[in-house]
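Here is the structure we will look at.
Missing here: one protein chain of the complex. Every other protein chain is in place.
Order of writing sets the labels: A and B. Residues in every chain begin at 1.
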Amino acid sequence: MSVTKRSKKVPLADLPYVGRGTLAGDWFRRHWLVVGTSNELRDIPQAVKVLGEELVLFRDDQGRIGLLGLYCPHRGTSLEYGDIEDGGIRCPYHGWLFDVDGQCLAMPGEPAERGFAEKVRHLSYPVQEQGGLLFAYLGSDAEAPPLPRYLPLVSEQGQRSLEATRLYNYNWFNFIENGADPVHFSILHRADPNDGTWRSWFFDFRDVPQFDAVEMPYGMKVISRKPGPTVGTEYVDEKSFALPAILQIGDTEFTHLRQPREALAAGSHNAHLMFVTPNDDASFTLYTVNHYTGPDNEFFAKLAPSRRVQAPMEKMPYDRREFSPFRGNVRTEDIACQATQKLLGERCEQLATSDRGVIMLRKLILSDIESVRRGGQPRALENAQSHGGLVKIDSFTGVRAKGLD
Amino acid sequence: MSVTKRSKKVPLADLPYVGRGTLAGDWFRRHWLVVGTSNELRDIPQAVKVLGEELVLFRDDQGRIGLLGLYCPHRGTSLEYGDIEDGGIRCPYHGWLFDVDGQCLAMPGEPAERGFAEKVRHLSYPVQEQGGLLFAYLGSDAEAPPLPRYLPLVSEQGQRSLEATRLYNYNWFNFIENGADPVHFSILHRADPNDGTWRSWFFDFRDVPQFDAVEMPYGMKVISRKPGPTVGTEYVDEKSFALPAILQIGDTEFTHLRQPREALAAGSHNAHLMFVTPNDDASFTLYTVNHYTGPDNEFFAKLAPSRRVQAPMEKMPYDRREFSPFRGNVRTEDIACQATQKLLGERCEQLATSDRGVIMLRKLILSDIESVRRGGQPRALENAQSHGGLVKIDSFTGVRAKGLD
Partner (left out) sequence: MSVTKRSKKVPLADLPYVGRGTLAGDWFRRHWLVVGTSNELRDIPQAVKVLGEELVLFRDDQGRIGLLGLYCPHRGTSLEYGDIEDGGIRCPYHGWLFDVDGQCLAMPGEPAERGFAEKVRHLSYPVQEQGGLLFAYLGSDAEAPPLPRYLPLVSEQGQRSLEATRLYNYNWFNFIENGADPVHFSILHRADPNDGTWRSWFFDFRDVPQFDAVEMPYGMKVISRKPGPTVGTEYVDEKSFALPAILQIGDTEFTHLRQPREALAAGSHNAHLMFVTPNDDASFTLYTVNHYTGPDNEFFAKLAPSRRVQAPMEKMPYDRREFSPFRGNVRTEDIACQATQKLLGERCEQLATSDRGVIMLRKLILSDIESVRRGGQPRALENAQSHGGLVKIDSFTGVRAKGLD
C-alpha cells in the first residue's frame, strides 16, 4: 500500500469529533438521529444541540414538528424564546414567523404588500416520529433517505416503554465502546455473588465468561457463554451494536431482578435499546426504549422499583470524588469509568485480547466512514434497504442449544 | 473611491470591541463615561472594569473620588482590598498610599528620608460627579475635555430618581441598538390589548405604528406615530440615542401605568435616561436616571409598584431556558432577546426596511469613530460645546399637532 493511500485512511483519533466538516460528523449526517421525544416536547420550543449545531425543536399549533436553526436569520435572537402560534414559531424580538420547513410566513414590522417574507427561508431539517422518538436528518442531500423502521419502535406486539432522556457530559464514543465490551460487566458491575441475579453468577468476577465478537449486517454482536445446565446447552448473553450509534442488550430483567436459574430457560423477553446522539464533542444524549414481548402484563411496573433499589451507598465525608458514590448502580458505575477516560486519541492505551470486541467496533465504524467518504452508502441504510426498511437487532439472555448464534 | 480608502473604513464587526487599542475602545476613551454612583460608593474600594481596564474606584477620607489602576505598582496586589485612610487608598500588602491623583504619599517600609514615595505615581483617571452619577475620563489627553452637563442630571426643576445600577452579561452594542428599534416594542413587549396602558394600544402587534428615524446633533431619534384623536393631531412616541452610548425614552409612565387616553393630551413628563458603559466585550453596566417634571409629587412612589406588578409568571418544571420566565417584564424580555444574539459581526443578519433606525445608528457611530480616528472631535463633545456644555435630548409621548418633530 502506498503512503498516499495510507494517509487517506480515517485516523482513530478523528472518531470523537462530530462537527460539520469532520469525518465522523459528515458520516453521522448521512443517518437519521434521535433529537427528542414526543412526550418531552411540550408547548415551548426546545434548544437542542446536535452534532455541534445549535437548533430549535418545536411542535407547531397543528402538531407538526420542526427543527430549525436556533438563531433567527433577521438579527440573530434565539428562537428558543419564540412563540408557537399562527402555524409556526415566531421570533420574540421582531416577530418573524417560520413554519416547520423554515419558510418565513410573516414579518409584522414590514409592509405586507412587499412580500419580503416569502423570500426568506430559514435552515430546517426534516423530523419524523417513530415509537415516541423524534428522528431528524441533518444531511445536505436534496432528499433524505427513508427512516429505517426499528422493530422495537414499530412492532405492534408486546409493550413499549421510553425512559426519561439522559444527557451525558463526555464524548459519545467513550460510551458506545461499552457495547462491544462484555468483560467490564464482570468487573465494573460485579454484584454480590449470592444476590440471585443473572449478573451475579453469569458475570462472575472470578469466573469471567468466554465471549465471541461477530460481525453482523447491522453492525456486530458480542456473545458471552458459559456451559448450560444440560449437555448440549449453554448460558448465553448476547448484546449488539448497530450502526451508526445504537446499542441493544437483552438481559435487563435478569440483571436487576432476582429469580431462579430455571426462569432462564424461557430467555429474556426484554430488548433494551439505546440510541446515542452526539450533542457535540463533549456530550451526548441517550434515548432509551424497552420493548417487552413476554407474558407479564406488569413487567415494567416490576422493573422500575428494582432499579430504584440500586441506590448508591452513602458518601464518606472525606470522599471528594466527582462521581462518587457510584458503586451498586450500573449507570453511575459506567459514568465514573467512561467520563474519566480522555478522548480517544488523547488517552494512552494498551489494548489486550479481551478488547477484541472494542477493536472490531472501531474498525466497523472507521471502515464505514471511509466508505461513505469515497461515495458509498452508509452500511446502516443498506442494511435497512435489504430488509424492506426494517431493522432487527439481536440480543438474547438465557439458555439455548449450543451453536445457535 | 480607491481600494486603499475603502480598506481604511471602520468595519461593522469592530464595533463590539472596547479594549485599549481597538477602534471603538479608543473612541470611547474620548468621552466621559459613567463608572459608578455616589449612593453606591461607600466606605470600601470598588473594583470596576471599564473598557476592559481593571480599576479601583474609591472615595477618600476627605470625600474626593479616585479611579486608579486596580493593581498596586509595587508588587501587584489588588487595591480593592486597600484601606481608605490618611488622604488616600493604602495597599493592604506593604502599605503604599496613593491619593486620588495616583500620587504615592507614603511607603511605610522604606526610609522616609529617601523620598521614594514622591517619585511614584500610579495610573489614575479624573472623576466628576453629576446628579449622583460618577463620570470618568479614560483618555490619554493631557487634559480631559469638559464634562457635558446632561439636562436631567443638572436641572434644578422636577424630581430626579436613580435606579439601582444593573450589570448585563452581554455586549453593549446588542443593548444600544434597541434604542433605534421601535418595532420590537410592538412584538417583544406586546401587552394585553385591553390592559389600558399606552403600550397596549399604541404598540399594537396587529397595528404596528409608522416610524421615522431622524438624525439629530446629539445623535438620532425615532418617532413612531398614529393618527390622533382629532384632525391635525397625532399620537407620538419619540425615543433618542445620544452619542456615545446613551438612550432616552419618554413613555415610562404610559408603559407601566393604566390611564385614560385623555391623560395623553398633557404628554409624558418623565424622561428615562440610560447611560451604557461597556465593562469589556462581554458585559456592560447600565446607569438609569428618571427625571420627572410633571405636577405629581408622588410620581416615583406610584411608578415603583407598577414595575413590581410586572413580575414574570411562574416557570414550568420542563422549561430549562436560561432567561425564563421572561414574559410580562419589559426588562427580562429585552435580555432574553439581546443576550442570545451573538456579537455583531459573528451573527448572521438579514436586515429589512424596519431596521432603518438600527442602520442609521450603526452608521452614526461608525462615522464618528472614523472621524475621531482621522483627528476630529467626537460629535458628542462638539454638540455639547455648541450648546454651552448643556446636552438636551428629545423624548416625548402623547398627543401633539402633526409635523412637530
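Basically, a residue touches a chain if its C-beta (ideal position, glycine included) is under 8 Å from a C-beta of that chain, and two chains touch if they have at least 3 such contacts.
If you're wondering where the values come from, they're calculated on a predicted model, not measured in any experiment.
> Using the document's definition of touch, tell me which of A:143, A:298 or A:319 contacts the absent chain.
Looking across A:143, A:298 or A:319, the contact with the absent chain belongs to A:319.
> Of the residues B:13, B:47, B:266 or B:351, which one touches the chain left out of the display?
Among B:13, B:47, B:266 or B:351, only B:47 touches the chain that is not shown.
> Touching the hidden chain in the complete assembly: which of B:95, B:158 or B:325 does that?
With B:95, B:158 or B:325 as choices, the missing chain is touched by B:95.
> For the chain not shown, which residue from B:11, B:109 or B:193 touches it across the whole complex?
In the full complex, the listed residue that touches the missing chain is B:109.
> By the contact criterion defined above, which parts of subunit B meet the unshown chain? Give residue numbers in ascending order.
For subunit B, the residues touching the absent chain are 40, 42, 44, 47, 71, 73-78, 80-81, 92-95, 107-111, 114, 116, 120.
> Just the residue numbers, please: which parts of subunit A touch the chain that's not shown?
Residues of subunit A in contact with the hidden chain: 183-184, 186-188, 205, 208, 316, 318-319, 321, 323-324, 326, 333, 336-338, 340-342, 347-355.
FYI, only the chains that are shown with their structure count from here on.
> CA centre of subunit A versus CA centre of subunit B: separation in Å?
Roughly 49 Å separates the two chain centres.
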